[in-house]
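Data block below; observations after.
Removed from the display is one protein chain of the complex; every other protein chain stays in position.
Labels run A, B and C following the written order; every chain starts at residue 1.
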Amino acid sequence: MSRLNKMYQEQLLVEAKNPYHFDKRIDIEESIRAYNPLCGDRYDLFLGEEIFFHGFGCAISKASTSLMIKFLEGKSNEEAIHSIKKFIKGIEGGGQIEEELLLIFRNPDHFKGRHDCIKLSWNAMLKYLLNLPS
Amino acid sequence: MSRLNKMYQEQLLVEAKNPYHFDKRIDIEESIRAYNPLCGDRYDLFLGEEIFFHGFGCAISKASTSLMIKFLEGKSNEEAIHSIKKFIKGIEGGGQIEEELLLIFRNPDHFKGRHDCIKLSWNAMLKYLLNLPS
Amino acid sequence: MFAIKNNFPIFKAHPDLIFTDNASTTQKPAAVIEAISQYYREMNANVHRAVYDLGNQSDQIYRDTRQEICEFYQKETCIFTHGTTDGFNKLAMSLENQIDSRSNIIVTEMEHHSNLVPWQELCQRTGAELRLVGMTDEGTLDYEQMEKLMDDSTRIVSMVHISNTLGTINDLKRVRKIIGNRNAWFLVDAAQSCAIHIDLIQNSDADAYIFGGHKMFGPTGVGILLAKKKLLNELPPFHFGGGMVTEVETLKSEYKEDVTRFEAGTPPIAQIAGLKEAVRFISEVDLGQCRQNVSRLAKTLRARLEAEGFDCLGKGQDTAGIVSVTFGDIHPHDAASFLNTKNIAVRAGHHCTQLIMKKYGIQACVRFSFSIYNRDQEVDSIMHAIKEMKSFFS
Partner (left out) sequence: MFAIKNNFPIFKAHPDLIFTDNASTTQKPAAVIEAISQYYREMNANVHRAVYDLGNQSDQIYRDTRQEICEFYQKETCIFTHGTTDGFNKLAMSLENQIDSRSNIIVTEMEHHSNLVPWQELCQRTGAELRLVGMTDEGTLDYEQMEKLMDDSTRIVSMVHISNTLGTINDLKRVRKIIGNRNAWFLVDAAQSCAIHIDLIQNSDADAYIFGGHKMFGPTGVGILLAKKKLLNELPPFHFGGGMVTEVETLKSEYKEDVTRFEAGTPPIAQIAGLKEAVRFISEVDLGQCRQNVSRLAKTLRARLEAEGFDCLGKGQDTAGIVSVTFGDIHPHDAASFLNTKNIAVRAGHHCTQLIMKKYGIQACVRFSFSIYNRDQEVDSIMHAIKEMKSFFS
């Protein structure tokens, strides 16, 4: 696999081009923003029964956000917190990424210099969940 | 000549041990201080008909002050300014030192790291002369 | 040009590397790297009136480099800092005593954050007003607006010489004229001109030029502030500590009178030894030809990018070897990652010039910045890669 195809695997590009729940659902009251001022990536996450997102960003952050939304579906807040932490740790080199859905990010070395893109929405979501009144 | 004897030539040591006009002439009203806070060298120069000096300092600054006083003897203020400037320039590598009396300092390279010691009283004297009302 | 590239070991380590991130940092000639090593291997000692041989050598390098830099850029005095950012922050702190709530400070929309945020902070501390000179869509400074913004309360005009995002070369002589004999300090961010646009520094008449070693083929960790004596005479010291005091009492201290009062502590002496060699290196190359070279490369690349339908920032009239571009749907970071797989090093982001990004309504762009070792065929390689990229992401 070439360096190029390690980072931009077909599945990632497909995900980025056909992001899941990519819709500006202003009807949903609760929303948070995932924003990286260094590159301008900016997604609004609409947090209703289901999660939707909309905004602007690179292929990697877009695919990662899309996969996160799929991945969190049906999880309780507690489960979500746990598994987001685990994923972020995995990207930072502190553990394995084993979940089927997230396997494209299994090898963070292939994404050197782009870890922030992968983690963008995950960090925003985690911050939101941790600040919820329990 | 060894490195040692280049810097501490016999004449220099003799001069330092028997400095000319080394006397605390508090009867002379006009006096200035030559002071280097980095090493604590501190001489008072008493500026009467003749110049005297007193204080504390290394062999090099003491010999140099002593020679300066001999050297300035009989010079007009204008001549003094001119020749002090020439001497300082010589030490800083910008010209030859030719005066018989000052020949021990002819080669400033022998005094690396000690140029401030040589120039101490000369600088103080120059500053004083330049600030005299003309 | 071949001969020049051979001076840079990085291209032996990475023969296929196309390094077009020079506005961010430049590569180092072997002589600079060796001067630093040699300093540590053979001379290493602290300065400040050392009496032993090694210390004398260090002191001499410290003094000689200062003098050589002043002569090279033809300016009165020079202070060593730790970089462009360090220089501006220290100046902004030190100039605080000349600024009050009636003053205004002029900067431009093209500033790098390091020549913008320190003044924002100074204005917040003092109540002074920060005034921003805009630019045209072409990326040219609006000199007429500058003229209008300037008045008798203007105390500082601090501006970038060459924009690190647009490549625009600002006209320092014109600004000097606009300032006229107002009581305002004219400060220049020369980070992008210090390496090969020396002539423009030499021929202009600002009160200070601020830049850093790593932008001029020299080491990181050292910077330069070239200044007129009259500016320095009015400034209190930046930092306090060893080497800048005369007398220290319990509750207060006296400071030196010469420029070393601005250089508290152990100076970055090994880096200064490297800088000395960098200046020598620059003085030995044909800078006129280098400037033509980077300008031609940038113009060619810009034309070919535009021919492919991509948007380049500004018009690139005065290009100093810099082209910034957006690739439509392809995100700048994806583009940079793609180009990296083709051994092309470019930077994506806002390049520490968020005001320029806002001006063009974008968040980020890809920047190609050339230096003296870049070659015409690299533009071919870049364009080839970009075409591939276009189809890859489509």
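Here is the rule we go by: a contact is a pair of C-beta atoms (placed from the backbone, for glycine too) under 8 Å apart; a residue touches a chain by one contact, two chains touch by 3 or more.
From a predicted model like this one, the values you see are computed outputs, not experimental measurements.
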**Request:** Write down which of C:Q124, C:Q202 or C:N233 is the residue touching the left-out chain.
**Result:** C:Q124
**Request:** Please pick, from C:M93, C:L287 or C:M383, the residue that touches the omitted chain in the full complex.
**Result:** C:M93
**Asked** Pick from A:C39, A:I91 or A:A124: which residue touches the chain that isn't shown?
**Response** A:C39
**Prompt:** Which residue, C:M150, C:A348, C:C365 or C:I382, contacts the hidden chain when the whole complex is considered?
**Reply:** C:A348
**Request:** Kindly note down the residues of chain B that lie in touch with the hidden chain.
**Result:** 2-4, 7-8, 13, 37-42, 56-60, 113-114, 117
**Message:** Under the stated touch rule, tell me which residues of chain C contact the chain that is not displayed.
**Reply:** 9-10, 12-14, 17, 19, 21, 24-25, 27-28, 32-34, 36-37, 40-42, 44-46, 49-55, 82-86, 88-89, 93, 112-114, 116-118, 120-121, 123-124, 130, 132, 212, 214, 219-222, 238-243, 245, 247-253, 264-271, 333, 336-337, 339-340, 344-349, 352, 354-355
**Complete:** Per the touch rule stated above, chain A touches the missing chain via residues 37-39, 112-114, 116
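Methods note: only the chains that are shown with their structure count from here on.
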**Prompt:** If you count the contact pairs for each chain pair, which pair has the most?
**Reply:** A-C
**Message:** Taking each chain's centre as the mean of its CA atoms, which one is most distant from chain B?
**Reply:** A
**Message:** Measuring centre to centre with CA averages, how many angstrom lie between chain B and chain C?
**Reply:** 45
**Prompt:** So how far apart, in whole Å, are chain A and chain C when each is placed at the average of its C-alpha atoms?
**Reply:** 37
**Message:** Distance between chain A and chain B based on Cα centroids, please, to the nearest Å.
**Reply:** 76
**Request:** Among the residues of chain C, pick out those that touch two or more other chains and give their numbers.
**Result:** none
**Asked** Which positions in chain B touch two or more other chains at once?
**Response** none
